[in-house]
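Removed from the display is one protein chain of the complex; every other protein chain stays in position.
Every chain is named by a letter (A, B and C) in the order it is written, and numbering of its residues begins at 1.
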Amino acid sequence: MNSQDKGVEKKSGQKSQNPSSFTVFWRNKYARIGLIITVGFFVMGFIGPLVYPAPKIDLTEIFAPPSLAHPLGTDYLGRDTLGDIIYGTGYILEVTFIAALIGTGIGVAIGIASGYFRGAVGSLLMAITDIVLTIPGMILILVVASVVRSGNPLIVAGVLSVTAWAGFARAIRSQILSLRSSIFVEEARLLNLSSFHIIFKELMPNVMSYTAINFIFSVQGALFASVGLYFLGVLPFSAYNWGVMLSEATSFGGFLAPSLAVYLISPIAVITLFTVGLIYLSFGIDEVFNPRTRRR
Amino acid sequence: MNLLLSVEGVRVNYRTERGEITAVRNVSFYVDKGDILGIVGESGSGKSTLAYSVLNYIKPPGKIISGSVKLEGVGDLLKLGKEDVRKVLWKEIAIVPQATQNSMNPTMDVKDHFIDTMAAHGQNDKQKILETANRLLEEVKLDPQIVLSAYPHQLSGGMKQRVLIALSLVFEPKLLILDEPTSALDVVNQRLIMDLLKALHQKMGISIIFITHDIQLIKGFANKVLILYAGKAMELGDVNEVWNTPLNPYTIALLKSIPTLHGDVNSVSGIPGSMPDPYAEITGCPFASRCKFAKPVCFEKDPDFLEYKPGHFSACHFSKDIGDNYG
Amino acid sequence: MDELQEVGIQAKTSLLYFDNVSVHFEIKGMDKPLIAVDGVSFSMNDGELAALVGESGSGKSTLGRVVVGLQKPTSGKALFRGKDIYKLKGKAFLEYRRSVQLVHQDPYAALNPALTIYESLAPALRRWNIVDKKDTRKAVSSMLEFVGLRPENYIDKYPNQLSGGERQRICVARALSVRPKLVVADEPVTMIDVSLRLSIVDLLLNSKKQFGTSYIFITHDMALARYFLLKGGGGKLMVMENGKLVEMGDVEEVINNPKHEYTKKLIESVTE
Partner (left out) sequence: MKYGYILRRIAILVATLYTVITITFILVRLSPYDPYAYFLSQEASMGIASPSQLAALAEYYYNLIPNQPIYIQYFQYLISVMEGNFGHSLIYPQMTVANIIATRLPWTLYIVITSTVISFFIGTYAGQRLGYKRGGKVDGSIVTFFTVLHSIPIYGMGLILLFFISLKAGLLPSAGAYSANVAPGPNLPFIISVIRHSILPISTFIFGSVGGWTLGMRANTISVLGEDYVNAAELRGIPTSRIASRYVGRNAILPQFTSLVISIGFAFGGAVFVEQIFTYPGIGQMLVTSVGDGDYPVIMGITIIIIAAVLISVLVADLTYQFLDPRVRK
């Protein structure tokens, strides 16, 4: 019960050392798993292609079952599935992290601006946010992608961010609104600290954990959406792409091949694994930033 | 017999990631019928935990390690099962918890709170419930017409507190426990609540345990006082006796830290130092490090809680000397 | 300036000069404005102590906010060193901003939970160029020492690792760090454990002794106000009721010989 252990809690940890952020993070089992998975994907994306041979067309090995030479079997052109996955990782990382950067960046900027600077500018920004917020993202992304039709990671990331920022901007705004009227901000004003100081040194640290977690969920959203767009064939065909793999699994008569299961499940499994890693990572970040848990 | 409640050697521990901490250390006290007992303690003294252990309501990671809580006509509450405790709660002992600002269900109106509470103990006659609610709300100076259909967010802090006091009286329990009933309120509402409680006590003869960090609230309200420090009972006795002839150095220091309207300002001062680290193992008296009477024995042996004068208990190796010098 | 001629010589020499200051709040759905402060006049000199006593809702906090520049009065004159606080510009405003500080009632809300104690204290020192950049940490340490906290145990802690009393000491250190002339302490010990209250009050008085800081000490507790003023060498007690200053005078005089009914009532309500 809250009131019961308040007295006990208030002073706990008084003489404790401040454990470093990483120690707190690493102590959390989920955070550990999440970090290992995420780092694993970066290794796979950027070092994988240097050590693993590029998949080659081999018409004698069409839809081969898993073997030593092809740990995950082959596709309808006899290309190595694991190679497809590894060589497709870099592009996915690029697109999803750029998209998350754009979406989170716009969200923070608009959220803080509309929360801190009240008046006409703030109201206008919030009205725009409210409108974007109610537009179903996937539909708009699909339509924009259908017109743009480019596979350039920067452009794809831009398309994916069209609506992704709005919910986040709104959440940041409401946090900033309550923070800006808080007593510690008032005290900073009394010490005549600048708006720059108040925004970046007083307010930002308080929304950092939320921002970091939102970044991670944006990566996940961009992952689902970008692979989905390739799966639907809306974005141009490209070699080494998880979405294209899924799309090809359903076409080219592949559904009838006996070993299709592995080929079909491989990209789904890596997407799922990556997402689980990201979610677990967010648990750890929550623990590092959350002052209530940091104390322990 | 006049004895209503007797608490013996209650010990409550909390398990945390950094080890066990003791929130309440073998505390004993008693309440006679018609008593108003003030339990006074600063933050970290374990006063709320003590109140909840009286109700056998300590949630993990907290645990009642030992002790007994005997209520007249019920027996040892700490030996009862969960369902038996539930039946005692509110009918025999009611508690108005501390954080009253959030103690009511935000999606239920005041009327529903009365209906739910009384139905839980077998009173299902809506007409009777409403009659009771009307009567008690008037008793706490609220307009039942308006308040009964109000939701918690429509009530001010003081009004919520009064609704909860009214709610605590529906079965006229033998004992009413109030956990910091005024600390969230402004001065005006504080006085209103205190006057209200005094009137209710006179009218209904209900026994009250009043928990507070503010020793000044006790004077003129309670007839007995229990003083806690770091989870330990330091002193228990008649309010005036404790005030005028305290037997415990902590009580003496606490009273000395309250400025008065006419006394010499140089004769009052705060207590230096701070509450001991709850994680540190305490050998001896928990107050020893801040106590100006402290001798080597104080750091080695925890003093027992003993009766030095009839009804006047203290935990200090030197209570007898202090009593002789003061008295 | 004709403003000064109007109010006369006292306004020019005083640190703070309030003449008939009122604050009204327009409240939605109410036809009449809420009168929080009603025609208050008083003045303070350098190094002077004052205590403002009244029940909650009497307007004493609002008056304090007018002094520190957070609440513009609806009417009346609020002068700092002879100039209207709410018309100050440029250098004069900066001088005022640095000279008048607030210690807030709630030490749990007054410190940014995301910043360490050092991060909370250093910016003000930097902002006002009080010390060289390289000496900032040393300066923060000595401020912590001044408020009775061992620097090495506190400087890198977060507020949630500290008790209420420790936090309030940090808040005092921050307010004093810019070497203000006047500090408004708004119920500074109400949320602090009883046994620790006086040591924090003594801390405020220390800075008066050492730096000649003036104080307006706001409290609902008459006995505490008396302690503050007498321990600090005397000062004036101001009693506030419903936005009005109903009685003002030397502390001993007011307490031993109260004139106004409300003051009498307040004195009677103190349990001894």
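Everything below uses one rule, namely that contacts are C-beta pairs under 8 Å (C-beta built on N, C-alpha and C of every residue); 3 or more make two chains touch, one makes a residue touch a chain.
Keep in mind that what you see is a predicted model, and the values were worked out from it rather than measured.
Though it is not drawn, the left-out chain touches A, B in the full complex. Here the missing chain is touched by one residue of A:64, A:185, A:219 or A:234, and it is A:234. The residue from A:125, A:264 or A:281 that touches the chain not shown here is A:264. Note that of A:62, A:101, A:144 or A:204, the residue touching the chain absent from this view is A:144. Interface residues of subunit B facing the missing partner chain: 55, 57, 59, 86-91, 94-95, 97, 99, 102-109, 116-117, 120-121, 151, 153-154, 164, 167.
For subunit A, the residues touching the chain absent from view are 1-3, 127, 130-131, 134-140, 142-144, 146-149, 167, 223-224, 227-228, 231-234, 246, 249-250, 255, 260-261, 264-265, 267-268, 271-273, 275-276, 279-280.
Here is the rule we go by: only the chains that are shown with their structure count from here on.
Comparing the CA-atom centres of all chains against that of subunit B, the greatest distance is found for A.
Those residues of subunit B in touch with two or more other chains are numbered 43, 275. Residues of subunit C found to touch two or more other chains are 163-164. Residues 68-70, 94, 97-98, 101-102, 104, 106, 109-115, 119-120, 123-124, 127-128, 153, 156-158, 160-164, 171, 174, 178 of subunit C are the ones that touch subunit A when the two sit in their complex.
Interface residues of subunit C, counted against subunit B in their complex, comprise 55-57, 163-166, 193-200, 202, 220, 222-224, 226-227, 230-231, 255, 267, 269-272. Taken together, the subunit B residues at the contact with subunit C in this complex read 42-43, 186-188, 191, 213-216, 219-220, 253-254, 257-262, 265-266, 268-272, 274-275.
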